[in-house]
Each structure stands twice: as structure tokens, then as C-alpha cells.
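To start, the structure itself, in C-alpha cells.
Every protein chain but one is kept in place in this view of the complex.
Coming up: subunit A.
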Amino acid sequence: MRRIQLTGASALALAAALAAATPAAAENVFRWASQGDALTLDPMSQNEGPTIAMNGQIYESLVTRDPELNLQPELATSWEGGNDGWVFHLREGVKFHDGADFTAEDVAFSFKRAMAESSDYKEQVSSVADVEILDDHTVKVITKGPNPILPNEITSLYMMDSDWSKEHDVETPQDYAASEETFAVRNANGTGPFRVVSRAPDELTVLERNKEWWGASEFPGNIDRIEYRPIKNAATRVAALLSGELDFVLDPPLQDLERIKATDGLGVKTVAQIRSIFFGMDEGSDELRSSDVKGKNPFKDVKVRMAVNHAIDKEAIKRVVMEGLSFPTGMITPPGVLGNTPENDPPYSFDPELSKSLLAEAGYPDGFTVQLDCPNDRYNNDEKICQAAVAMLAKVGIKVNLEAIPKSQHFPKLQNRETDFYMLGWGVPTLDSHYVFAYLVDGEGSWNATGYSNPRVNEITDLIATEMDVEKRTALIDEAWTIIKEDAPYAPIHHQVIAWGISDKFDVPIGADDALRPRYIVAK
């Protein structure tokens, strides 16, 4: 009996004593969390969101984007393109964290490193033939043909020091097959506004302000120290924000936003994300794998694809499933990407009667059955969106069997083209329609599991890859989108919304690419 009381009392006393021992902060420390950690500090071995975000604070690219996603000079002060490549004029007086000068040689080295077999950035530089050093602070990136969007493609191609890389034997990115890890996985030497103080993967990464940074006087940011701790569990992540342990949460769950708003000292910011959510319909196969229709493929008929589009009530999904946080659309690319226009963006009308008559005209008055493949751990409320769509399609006679599975199982189905009907979301890092056409619409596109192939659209995809005349190029892009709207290989649902939870103590400009830009963060 006595022992029990003692245990209880001493535990309470201990808790109280420990609670009092919180250290005081003397500088502007920005503590934040999101779900996943950077996978590596090697800026070219993983082309993945959190990794790019972390490395982008330490390393810099030639060209970057501001919070409004406009192209901005970073390590290059200006650039001009021609039919055989792009000339970049480099910023002078820039130093790496170890004190070495940043020169044209480092740029040439970094491009070549990105072109290496083991690099995950090969595709971004696939148009590059060579890099020519014109003088210490001028380089010419020679392309295989005209490439109008090269600057857009290299905004996360970070510059590394050639001497440092040679010294530490990391002249190429880490190879999967190699049995040894490399120095660059755990160490970094960039030119960026922050340098690494300590890093424990999946636990805590501490960065501190680089006092020698060239941009110190050009940007409003006044953060001295960044503490990043990934917190996998969403409820815990939000709790850490609510309890004041964090100043910023990049990815709070949508259902917790009201709670965050209602807490003193915290606020929420939202913006339309550069990511659209849509369904793909396999029109390429002769027969669907999961349908009761044998010997032919209903999705081959554009009337059926239109029927699917008109059967889905995008506004209802926004209202009920997304709690208002989505932008219903008729395109598979969001505003902010060159090619999204107010004419094409509005969704196909919600008209179940039209759907039914279209199905009847196509020869399916009683509808048909099909399986919908859907991820359950990738996009905002992905599985719920699919469930809602299943119910809506059932009302016009299309009986959908829903298969919601983790992304690691879902995406291989798309890549192997083993799906009839599927959900996909697509972000556009280059902010140019070419990125959408090349992967999703072109007949050969590696993420185009619809089998859709329109000769004119394929032709335009090739043309805009090399067309340097901006007006001509924009006209071609518009033409392609108009054709896609009529052919309807996809059923667009909405553009996703980004929501950030932020302490009132900081002014953090939100970006539609979900990237944190610490150089703009102001502690009040």
C-alpha cells in the first residue's frame, strides 16, 4: 500500500521537476516537422520531395523559384537560350560551406555528375550533350537540340564542389549495386543559406545559418537555426504543433485544420497545389480485364469515357470528401502550369441523365462492371474519393468494384499497364505542359496507362520539346489540350490543396509546390 502511494507521488514530483527544466532559446529557432525525412544528403541520388526540400536549404541550383513559383536567379545571375544550348552567367564571390570558391568548373562537374548512370536526375538533363566552360563565371550548357524549357528543368539540380567531391570520392552519385555507402550520403558541402550542424536520419536534423551566404542581405529571412524532426504519425505531428513544440507542420491532415485554427497562437495557410487528381481509363486494350463485357472494351468508345466524366459530381466530392479543400477541374494539370487555361479548366458538367444516354448510345444501356484501382496512402483522402466515385458511377449503371491498396502495390500496376481504371495524381515540377504530355498523354508516355495515343497530340509533344518561339509554342499547347478535352482519356477530379499549420511567431510564405523556403521566413 505504502509502496504504491510512494511510486505515484514520486512520479508526479519527477514529472513536475522535469517540466520546469525547459531550456530557453536565445536565437530565432525554427522547429518544424513533416511526415518523411530526406533519404540522403547526396543531392543527385534521390529525386524525391522531402530529399529535394532538405538539400535545397544546403545546396543551390543555377535557377530557382520564389514562393510564387516564378523563375529566379540563384547561382546564375542571368541566362539566355539559343538553338544549341543555354549560356549561364554565374554569381561571383560565392563560396561553398568549406570556403572553396564556386566557379564554372563546379557547374560543369555538377551537370556531368547528374548525367551519370547512377544519378536519379538523368531525365532532367537528358537533353544536355555537354557543358562548356567559357570563363570562370560563364558556362554554356550545350543541348542535343533546341530546348526551350531547360531552366525550368534544372531548378532542383544542385551545384556541388568538384574538389570536395574528388577529395571524398563521390564524383558519381551512390550506386544501388555498390555495397558501400558514400561520404556524400551523410555529409554536405553546399553554397546555400544553411549548413548542416547535425543529422540523425528519421530523428532530428539541425541546420544553422551560413553567415557567408551571398543572399544574406537580399532576402527577408532571419532564421538562425532550423530544427527538423520528421514525425510519421499525423495525430502526433499535429499534437506537437498544438503543444508548442513545433512552429510549423508542413502536412497536417485536412480534418485537423479547424482544430489548429482554433488554437491560440496558431494559424493555417492554404494554396492550390501543383498536383491534379484524376482517373485513367484503359482504352488501349481490346478487352478489359475486370469487366463483364467480353470481346470488346467499353472504354474504347469516347461516349463511355464522356459518360464517366459526366457521372462524377466533382462539387460534391469537394464539399463532402475534401471539406472544401479542392478545386474541381476538367484538366489533368493545375493553374500555374503553362497550358492550363480558364477555358479548359472548368469540369465536365455533372449530368447523370446525359451519362445514361451516352452509355445507351454506346451500346451499354444497362451499364457494365469494371474494377477501379486506387491508392490509399498517397493523395489527400484518395480512398474516400474513390468510394464517392463508385457510388456516383453506380447511379448511371457502371458497377465499380473498388480495389484500394498501398501505393507500393498500386503504382506498379500502372507502370505495367495492368489496370482498367485507376486513380493517379500528377505534379509538374517544370510548370510546363510538356511534362504532362510526355508522361501521361503521349502514346509512349511511361505513366500513360490509358493506352491513349492521338497522332496530333504525339506530334505536338515532340514539337514543343524544341520550339523556341514562345507564342507558337503556347498555341501548340492550347491545341493539344483542346483535343484532350474532346478525347477524354482521363476523368479529371480536382487540383489538390496544400495546407500548412504555422505558429503566429513566424511569417512563412506558402508555395504551390509544397516546398518550404527558409530564406523568406521571418520571425516576428
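Here, a residue touches a chain if its C-beta (ideal position, glycine included) is under 8 Å from a C-beta of that chain, and two chains touch if they have at least 3 such contacts; residues count from 1.
As a working rule, contacts and distances are computed from a predicted model.
Undergrad: Leaving aside the chains on screen, match the unshown one to its UniProt name from "Bifunctional protein PyrR", "ABC transporter permease", "Cell division topological specificity factor" or "histidine kinase".
TA: Checked against "Bifunctional protein PyrR", "ABC transporter permease", "Cell division topological specificity factor" or "histidine kinase": the hidden chain maps to "ABC transporter permease".
Undergrad: For the chain not shown, which residue from A:Glu27, A:Asp169 or A:Glu203 touches it across the whole complex?
TA: A:Glu203
Undergrad: Using the touch definition up top, pick the residue from A:Glu181, A:Glu258 or A:Asp469 that touches the left-out chain.
TA: Counting the whole complex, the residue in contact with the absent chain is A:Glu181.
Undergrad: Residue by residue, what part of subunit A touches the chain that was omitted?
TA: Answer for subunit A: residues 1, 3-4, 7, 14-19, 21, 39-40, 45-48, 120-124, 174, 176-179, 181, 185-186, 200-204, 229-233, 235-236, 239-240, 242-245, 377, 406-409, 411-412, 415, 439, 446-447 touch the chain left out.
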